[in-house]
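The structure under discussion appears below in the form of structure tokens.
Omission of a single protein chain aside, the complex is shown with its protein chains in their original locations.
Right, chain A next:
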Amino acid sequence: METGLSVLIGLFFAVSVYLMLSRQLVRILLGIAILGNAVNLLIFTSGRLTREVPPLIPEDSYHLLVETANPLPQALVLTAIVISFSFFAFLLVLAFRAYQELGTDDANEMRVAEPVDEPAPPQGY
């Protein structure tokens, strides 16, 4: 099970890196979204996978009697999902506004902050 998921995570990373190497903002953002999911799956897998054994302690005992699913990665993944989702939403709006104002979604053509034809600084004192 871990092996299968590891392969899947590898695929996710490959796809996201491929998309982020693009110059189009939309593709970069899709890459970011997939990267977030790759990371979430990675956290999940790092906690080792145990199916269908919830971490519940029987009433007459003080600790777990059998090996159960690890609840901590799920808490971590939940945190990471919330964060990556909100960031993704923000970046989508940002990219749309940038497209509206700058008239392009090509990262190479976004040169307002760093103009191409910047005059050279004064030479000498």
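We adopt the following convention: a residue touches a chain if its C-beta (ideal position, glycine included) is under 8 Å from a C-beta of that chain, and two chains touch if they have at least 3 such contacts; residues count from 1.
Definition applied: contacts and distances are computed from a predicted model.
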Omitted chain, identified by the protein name its UniProt record gives, among "Multicomponent Na+:H+ antiporter subunit D", "FAD-binding molybdopterin dehydrogenase", "histidine kinase" or "Secreted protein": "Multicomponent Na+:H+ antiporter subunit D"
Listed residues A:Glu52, A:Glu101 or A:Asp117, member touching the removed chain: A:Glu101
Residues of chain A in contact with the chain not shown: 20, 25, 28-29, 32, 35-36, 39, 42-43, 45-48, 62-63, 73, 76, 79-80, 83-84, 86-87, 90-91, 94-95, 97-98, 101-102, 107, 110-114, 118-122, 125
